[in-house]
Structures are given as structure tokens and as C-alpha cells.
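With one protein chain withheld, the remaining protein chains of the complex are depicted in position.
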């Protein structure tokens, strides 16, 4: 789907209730109100900047993967920016997140160094992982990023453990565990949501329901219509929100994070979204719908949605938005140059970093 | 708890609703009606016979374990007879069950050979497993017993696979997966209930909620009040029933098994019960309540409950019941003699049965 | 008739012929068809992926979704379900997409499938073939590039097959599916595009038999999977020094073919084993220890194991290439035991 086709939210999707109903019957609480008063100009600016950085990071990852300069598996976050950017807006460096195989967006939004990230996916020595991890293993623990994770479901335990640590330290810090609709069918989802609930852990499970796990639809693989309703099995609040609408995501996430910081326990937030590209680069996507509501979702560009919103609500002007976009393009291009100029890892580095001593 | 203390159902437990409410708030469908017309004299007779066989099998296992003649870990089913006997009454040899570490009761009720079972737990060559499996691995595939299982949660997948096979073969056969309250916190519970639901498999998940997993209470380890309510996360019917009342268990199980045979999909049945003895022989049980409703549950003997019921409803006379009891004692004693006379396995057998050829 | 086929097509052909022959053969795994319940695909009986690398493409359209089952992301659930299917009479062929995912489903093999027959006194059969994928070389990094067939090989009750050529892949797959036991069939993802002669007909290659891919007099090189080509390359090179190398493709790593290997070592007196697994407690060291024990008096020098280093698999291309055993490393090790032979 070429980028110019992208639209802002279609009418049908403005009323979240309605559009979700068409998608699947919805029987969980849904956020519709978007509390403008919460959104300052600064907050909007940094959220939009993060969305642009993610989008531009991914567009460049796509380009250089196609050019053969980025090796391995690359899973792009484009189209889902509103989730990472909306949630992480509430976090500081010492709140933790766990990410997924589709992790670039989470890492950018959580403050991962753009140069270090780009160098990592190029496999260079100045990468955050010295070129030894690559796209699926970007991490920056000082920034609270416990790592992208190549194991679907690998983040649940890491996040739960980090939350146990925060609870023990009584430090008021929270953990956000990002995971996909497919990951919700892994047993460790069940084990960790149960543990988080019985111990009232300061953790937010943020589900990114983008309709598919690889080529397998969520409506086929999940016996529950929604991911959010599974929260009930853990006496945990479950909320479903329009993941293309950063204002809605930011709103719900804020409430859940507040609860967690106050020791009121975990929340499961399902963000419905859609990826702009394939499961990974090279995916022909024959499974994607060519018409109907799924197609509508596919065509929504969360950046356009937010641009429209900020302008309508007088938070930012088109000029300001364009300026951020241009700056972001420059920053990402700089990251690409940084990556390209970075040397490949030294042969000795193969044998290093196995053990701490 | 000495056996003579056992009571039939206390008044408070006659109304299941009420008693469950005291146990934990109940917000799932519960069976209260016990449909007498369904219970023929023959059915009652064989169900009672199974309960007696299980009880006597366990009393002897207890005795000979204490005497040092039965080695290893022994988890007794005494006190939970109504569940295995009530559910298996609906099954034939070519319906399958998967059992647990507390498996003697399931195997007896499903028609496992008493001599072969007893010889197995004594570790003799005439045991169902030639003495190589022992108490936690009693199996008899020709009788539809896919095995006791030393891995908590080990039965979920085996049962789900057997149900996939039945569905593929369109043979109208069902599978019953017995599992404990602790097992319900294993991830594979989630994975298998989800798969069973999306594929409408002919399987019944029978949970034996005996308040504890080893020394850990269900109310501590499970974020949900009940196990049954978790069924909702899989769009599966979830039912909670008094597991000390074989008539109620038999009734509910019958409906669920009927649904499964008709291709209407899986059901989760939670049977609340209580074990008469420790987690395993040697357990001091300091965690058990010495008063209150838990103690009431502990003191209910499901055999006495059924005796009372059959007499009240004119299904059997006290004499008939006693006769069955006496016969059962004889049969189990015969099984013990059989086991004791059976030789220990031959040294060569150590190396056999690793591969089929 | 027979002709050149891709390694992945040889596997696909074996699965196809096994399914054709026996309706009890059922495939299951994640996106082995793909697009389940997607209306526009269902209408045309189309799959979407046919496996992440297309190895199972075409089988769903031919045999339908009841025999080519897309599973949810539930490795423990569907792998142990496969054990239940096998114990009740089917011949499931579950796919564990990457062998690295065994961390999510190990009990199906370690706790259940490998032990049931023994624990039940011989009364159960578990005819199950687990297709999985190992190996470095495509920058898939540490969680998608491991070679864990040696871990499976350490488990009593499990047979492990690692084919190196399209011909062996087809014949071994058909044997594996005919087996009444658990077989781990581990495919090297970098071999899928390799070509070789593969008869169109149904044929089997016995599990447990190694194959002498090249005969020689002075040095035996035993290889596992893709390492065969490193071994053959080394043999070519050493031939120039008049060192004649016998290259044995192990094919089955558990139980591996002790007779063929020991016979060769008794002839050559020298052995190198090439195994892409990490260096400790692997198949190479197992072979070295058994051969030292059983053929000690025939050995003219130490047995050399050339394996991956004791590190996870790195992402960067240059490091990953350094990680995989290669010709240079083998030649270095060889020097120590053949210096006396070189003219």
C-alpha cells in the first residue's frame, strides 16, 4: 500500500464503539472520549515527533533492507506508531518496557538512541548491541528498554519480573509489556497475567492487535472475540481502544499507568491497529483484505489522524507539524549515515560478552 | 482425618449455590438439580462400585506405602471419588481420558485393571507398565487411559490431540481431561482451551478444585475466584459443580459429554472437592483449616453422600450397598495379593520399550 | 524417473507422498498453510504462506485444512497435542518453525513423547515426526539460528535426523514418517535452495545409517548436515597434498551409525568431526568419545572436533560467517594430525 493512499480516520472509525462492533462484537469497556485538556502543546509535539521518528526510521529500514544493506529479518512498525508513542509518553527512563520482534517503534518511543538503533540493524560495531543483536534484539537498559525479543511471548516474563522488582523496591516505577494478538495465545501470557494480578504488580500489558500473527488472523486463532475481554479471567481491568488514535491510546494508557503507580495493579489494554506493510519485509500479504472494514483500517495513517486532531484542536499548526516532519527526516538520515560509517564488528567481538566477569 | 469422622453432606452444602458462595463468590452457572430419572439402579450400582474400588484401592495404597512395600511418590485420590466415578460413567473404552499425578481414581473409574494397577504401584513385572512407570504413570491405552502424568499440565496437550484425532475421524468419541486447580495456572491450560474452542473439539476439561496445589491454596494462586469462569476467555461454557456429589457431577458431565459427541464443542467443568489425605503420603498438611467451611468440605465423604442419596431415592438398599463395599474390599485385597506375588521386573527389561520397532 | 530438485521441494514431495499414502499423516504448525479463515483465500482454496519459507506450499490446497492445520501461537499446546494424536493412532508431522522455539514446547518431547512408551511398559507407540529448522547463515541472530539437534539427541527415546542433500532429505523424511517412534527431522534453513537429484518415486533411506559421500584412505571426516560441504571442500584441497580423505555424512545424529564411522577410522586412523552445534556436550564430542573408546588402538592422533564457538549466534554478517565452521578452521585442525602425511 503506497504511502500517499493513507487517510485520516474515516467517519465510521471516529465512533470507536461502532467501528469495533463491525470488526468484532465488542463487550468490553472502550475509550471514546479524548480528553483534550490533558494534551499540552509540548506533549503533542513530542508525541508527534516520536511518531515521525518511528515512521521515518521504518521507511529507511525498508529502503536499506531492499537495497541489501540491512540483513536478516526486519519487521516494520509503520502504521502502529500511535501505540508506542502514545503509551511511552507517560514513561520516564527508569520505567521499563519489554518489546517484541516488531520493536523499532517501541525503542524509538522509549528514547532509544536513533544512531545506535540504526547502526544495530545495519550490524555495525556502534550499534546498541555492537552489531551482535540486530533488529530483533535492540535493547537499551539504561533507557528502560529490556529489549526487542525474537521470541513471541518472550517479553511477558521479563516484564513481570521487572514489575516484581519495582514492587519490592516500592519505587513507584511501572513496566509496560507490549505484545501482539498472536502472542496472546502463548501460555506464558496466561501465567504472567495471572501472576501480575495476584500480586497487584505495577505493570500494563499493551496488546497490539493488528489483525494478524504472520498470515494467521486473530479471529481464527483466538477463541475470544477480543484480547481485552481475556482480562476478566484474571480479575484485571481490560480495555479496548482505537490504536490508530494516539489521543485515545494516550488517554487510556495514562489512566492505567496511574493505577499501576498507585499500587492498584495491572491493566490489559488492547489497541486495535494495522500494519502498513507485511509481517516482515518480503511478505506478499495475500491474506490481507482488499476491501471492507479491514481495508479501511489498513488505510488509516495514525500520523495523519493526529495531525488533523492537533490542527482542529489548535494544539499545533500545519507549519509546526511539517517542521517536525522535516527535522525527523534529517535526524533519521543522519542516523543512516552514522550507521553506514560505523565499522563492522571486530572479529574478536564474536567471543566477547558471553559472560559478565 | 480418621475415616470414621466422615459425614454425608452437611445442610449448608445441600444447596450448592449457598455453600459455594461461602467458599468464594460464585458468578458462573452451577448445577443444583440432580435428575433422579437419569439414574437407573444399574448406573448407581456401577458408580458406587467404582467409588468403593477407588476408596479401597487408595486405603491399601496408603497402608502398603506406610509399610514400605510401595515406593516412590503416592498421591491419593480418596475424598474425590465422586468426580472420576461420575464423569467416567458416561464413557466407553474408546473414549479417552488423560489423568494426573493423582491418577489412581481416574484409572479405576475408566476400567483400568485393578490387579495390573496395584502391581504397577508395587513396581512388579505384572503391572500395567511392567513396573517401569509406577503410581504417576499408570496407563492402559486399550481402556482409553492415556496415562497418569507426573507433569502437572501434561495431560492438556495429550487430551487435545486425542480430541483432534476424534474430530478428524468423525467417530463421535470424546476425550476427558482431568486436571487440578494448580494445573489451571500452567500456560498449556490456556493454549489448549483456546485450541479446543477454536476447533470445536470433542473434549471436556474436568477441573478438580480441591482447594490446594501441594501446600498452595487456589485462592492465592488463581487471580480468578473460580476456575470455571476462565472458560469465558475461550467463549466456552464453564460450569461449577459440587464435586462431593456424584449425582450432580454425573448430571453436568452427561450434558457436556453429550454436547461434545454432537460436535458442539468443549466444556470446562469445575468440580469443587477436597482430598481426604495429604498432597502425597508424608505431607503433614499444616496448611489445612481446622475449622470453618473448609473443614466442613474436608469432612464430607462422597461415598456416604451417595449412599444416603441412593437409599433416600430408593435406588439401592443399605444391604446392597454394603454388599458392594464388601465385594470391593475383597477385590482390592486380591489385587494386593496379585501384586505381592508378581515378580520384580527382569534386569533386561531396563533396556526394553525405549523404541518401538 | 528422477531429476534435479530443490532441497525444500524434496521435503515437500516427501510430505505429499506420505500424505497420499496414509490418511493418518497430518501436518500442523504455525502458518504451514497460512491465511486460515480468510474469506477470499478460502473461496479459492488458497493458502497464504505455505510455511515461513514455503516448504509446505501446495499441501493445504491438495489435502485441505483438516490435514494441514494452521495452529495458534501455542507451541506447547500443539506440540503436545501432536503427541496425543500419535498416541491415539495418527501420524502427525508437527512443525516447530525454528528449533530455537523448543524453549516453549520442550516438555512435549522431553517429558511426554520420549518417555511414554517406556513408562507404559511398551504399550504406547508415538509415531510422530517433528519438522524443525536449525542453523546460522541468514543473519537471523541468536534466537533464530541455533543448532540444537544435539540436545534432542541426548534424550533416550528420540531419533534425530539431519539431512544434507535433497535426495537424503526425501528418503529420510519418508522413513521418519513410517517410523513408530518420535523423530526430530531438523532442516538447515540455508540448504532449502540447494539442488540435487531426487527420484520422483516413493523411496526410503534407513534411519541410523550414515553415508560415505567420498571414499578415502588417510583421514576420516564425519559431518552433520550442511557441514558435509565443508568436509568435501576440505577433501578436495587435501587431495592436492596427496592426503586422501573419507567423508562420512552422518545423516542420523541419534542413534548415529557407530559401525560405519568406526570401520572408517580403523582404516584411516584419523578423525575430524564437523558439527555446527556449540562445542560442548554435542554430537561431535559424543562421536569423539565413543570412537576413542572403541577404536583407541587404531588412532594415529587425537580426534578433532570442529564446532561453532561457545557463544550465541551473532547478527553481523562477518561475525556470523566466523561463527560457522569453515574450511580454514578444519584445515588448521587437520594439520595437527596429518602433517606427517603431507608430501
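Chains here go by letter, A, B and C, matching the order in which they are written, and residues are numbered from 1 within each.
As a convention for this text, a residue touches a chain if its C-beta (ideal position, glycine included) is under 8 Å from a C-beta of that chain, and two chains touch if they have at least 3 such contacts.
Quick caveat, the model's predicted, so the values are computed rather than measured.
Specify the residue from the set A:147, A:202 or A:265 that touches the hidden chain.
Per the contact definition at the top, the residue touching the missing chain is A:147.
For the chain left off this view, which of B:99, B:209 or B:222 is in contact with it?
Looking across B:99, B:209 or B:222, the contact with the absent chain belongs to B:222.
Based on the whole complex, identify which of B:136, B:164 or B:239 touches the chain you can't see.
In the complete complex, the chain left out is touched by residue B:136.
Tell me, which residues in subunit A touch the chain that this view leaves out?
Contact residues on subunit A toward the absent chain are 96, 98, 127-133, 137, 139-142, 146-147, 149-151, 154, 156-166, 168, 187-188, 191-192, 194-195, 198, 352-357.
Can you list, in ascending order, the subunit C residues touching the missing chain?
Touch with the absent chain occurs at residues 76, 100-104, 106-111, 114-115, 118-119, 141-143, 150-151, 153-157, 254, 277-278, 280-286, 288-290, 292-294, 296, 299, 301-305, 309-312, 314-315.
Touching the absent chain: which residues on subunit B qualify?
Those residues of subunit B that touch the unshown chain are 71-73, 123-124, 129, 131-134, 136-137, 149-154, 182-183, 185-188, 213-217, 219-222, 286-287, 289-290, 344-345, 347, 349-351, 354.
Heads up, the rule we're going with is that only the chains that are shown with their structure count from here on.
Measuring centre to centre with CA averages, how many angstrom lie between subunit A and subunit C?
37
How many Å are there between the centre of subunit B and the centre of subunit C, using C-alpha atoms for each centre?
41
Can you pull out the residues of subunit B that are in contact with at least two other chains?
Only 187-188, 191, 194, 198 qualify.
So which stretches of subunit C touch two or more other chains?
72, 74, 76-77
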